[in-house]
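All protein chains but one are shown in place.
For subunit A:
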Amino acid sequence: MSTRSTPILSLLTEDLLIQVNEKLVQDSDRKKWRLICKEFHRVDSLTRKTLRVLHVEFLLTLLKNYTNLHTLDLSVCPRIEDGTISLLLHHVDHSIWARNLKCLNLSRANGLKFAGLEMLVGACKGLESVDVSYCCGFGDREAAAISGCEGLRELRMDKCLGVGDVGLAKIVVGCGRLERLSLKWCMEISDLGVELLCKKCLELKFLDVSYLKVTSESLRSIASLPKLEDLAMVGCPYVNDVGLQFLEIGCPSLQKIDVARCDCVSSSGLSSLIGGHSGLLHIDAGHCFSEVSPTIVKCIQKLKNLNTIIIDGIRVSDTIFQTISSNCNSLIEIGLSKCEGVTNMGIIKLVSGCVNLKIINLTCCRSIANAAISAIAYSCRNLLCLKLESCNMITGKSLEQLGLHCLLLEVLDLTDCCGINDRGLECLYRCSRILCLKLGLCTNISDKGLFYIASSCPELQELDLYRCQNIGDDGLAALSSACKKLRKLNLSYCVEVTDKGTKSLGYLEELSDLELRGLDKITSVGLTALATRCKRLIYLDLKHCEKIDDSGFQALAYYSRNLRQLNLSYCAITDMTLCMLMGNMTRLQDVDLVHLTNVTVEGFELVLRACCVRIKKINIHTV
């Protein structure tokens, strides 16, 4: 092939190749491109802007090749340490790869300390966006290192548990141009830090102070931010209505507000906030207070532009649906999860006005029946996402209506809807765009249902069949031959599945997350077949797969090098195989090894020695 294509390719100039290359969107397509010839590979490395590194050992070579990177994502690298950074900066000429870097993702890079960060920040002068979320060990010193990025506009520090007011002060003084900042779960930060932030970073557009122990005093300072558009303060237990009243008169640009789970916020506080901002687009007040009061209903009347309203867990009445329906015509998303008082009548009223709804969450609204779903299907033709978990009264009739009218549907959650059967799934044949289908605990579904799914949903990426006990190997065979894009599959406790079914799963090349809990008909043969073919497997759950013996796990150790998370609890694995497994899997970060009866204490010691450099979390509770 190469001899034939060479003359054609030689006609294409470099800039033409670059233009063609830029048209490739999917990662797999780019991969194919790279493999064609050296010239194509060179073009790809010249034009490549983003890089997500899976194996730290390749980082050095990759950074040598890709010199025009804008985005570097190290969030799934098992262990980035100060030493790695100094190696990168000294062995690769850092001015090349670090020069153009704008976005850096260091999420979960717990091995990194302030010295390494300082080096990194010093080399990457142009950084605009940094993500250090879930680096739980980060403290004020690390924050001080980050504060060296003068041009920083976006910073995520979720769950940097050690960062306190001092660290925050460092950042706000060093990075005065911050526009987006997330401080979620930075539990040490108090009102003092937030106050200073609001005095120094006047460009802030997005701020997340969720779960902080801040009080309404912080909201007083936040209210002074002139450009703030999006404020998230989920689960702030000390914020009360007084704070929301500060926001009422402040933050002139506010568009989105999230006060979910703020226990001290009442409906009067929220209504005062809404009263001050009639241009609000997004309100999340889930689990805030017990009941939607008439004052709130009155306030909502003014929100003509409202796109999203989420009032999970709040008791509602039909009046609010009437109000929303007649006033908020541009509503796109409504969240009513676990709301009491949601009736068929209410939903019918709602959708009569809000025909643009695309996302509807009715999780645990148990009195919803087919009538409501039919109305939704008839009115909201653009529906993308419908969540109906635990709506027990739903039957196949609802699916029939959805299949008739909602052809754009992408996400459908029918978990625990026992009324759904194979016939219902057949009705979805026109919904060819479905990406995610959740059928967990729908015990009436059998292989026949899977045939229908396989034939009607070629785009399917995620399928949940948790405890669908009537599912067997034939259904899986149909699925794996048709839904080639499947990435996530949950087959836990589908006890009929045997090695044959597991083997057929091997044809799903994109499969990354697979849960096979409690499948006691699976043996090493099935696992080996799976492991040899599904190279992209990242998460595998084999808890209680007690028939699998060492040979299966050895195959896993040999082939599934990309595994990041593994659950082997209650499996029959022995010392030697476990050691081999843990030693071989260089990307493994999180393992569960509970109740391994064949593994001795000495075996565990060896295992820990073999993997302690990479593993971030291990669960080895034994009796």
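Everything that follows uses one rule, which is that contacts are C-beta pairs under 8 Å (C-beta built on N, C-alpha and C of every residue); 3 or more make two chains touch, one makes a residue touch a chain; residues count from 1.
Definition applied: contacts and distances are computed from a predicted model.
Entry comment: the absent subunit's protein name, as recorded by UniProt, is "C2H2-type domain-containing protein", drawn from "Glucosidase II subunit alpha", "Gamma-secretase subunit Aph-1", "C2H2-type domain-containing protein" or "Sodium/hydrogen exchanger".
Only one residue from A:H41, A:H70 or A:K200 touches the chain missing from this view: A:K200.
Within the whole complex, the absent chain has one touching residue among A:P78, A:G164 or A:G603, and that is A:G164. Only one residue from A:C136, A:V173 or A:M345 touches the chain missing from this view: A:V173. Touching the missing chain, out of A:L69, A:A144, A:A285 or A:L331, is residue A:A144.
Within subunit A, the residues in touch with the undisplayed chain are 139-141, 144, 147, 162, 164-167, 169-170, 173-174, 188, 192-193, 195-196, 199-200.
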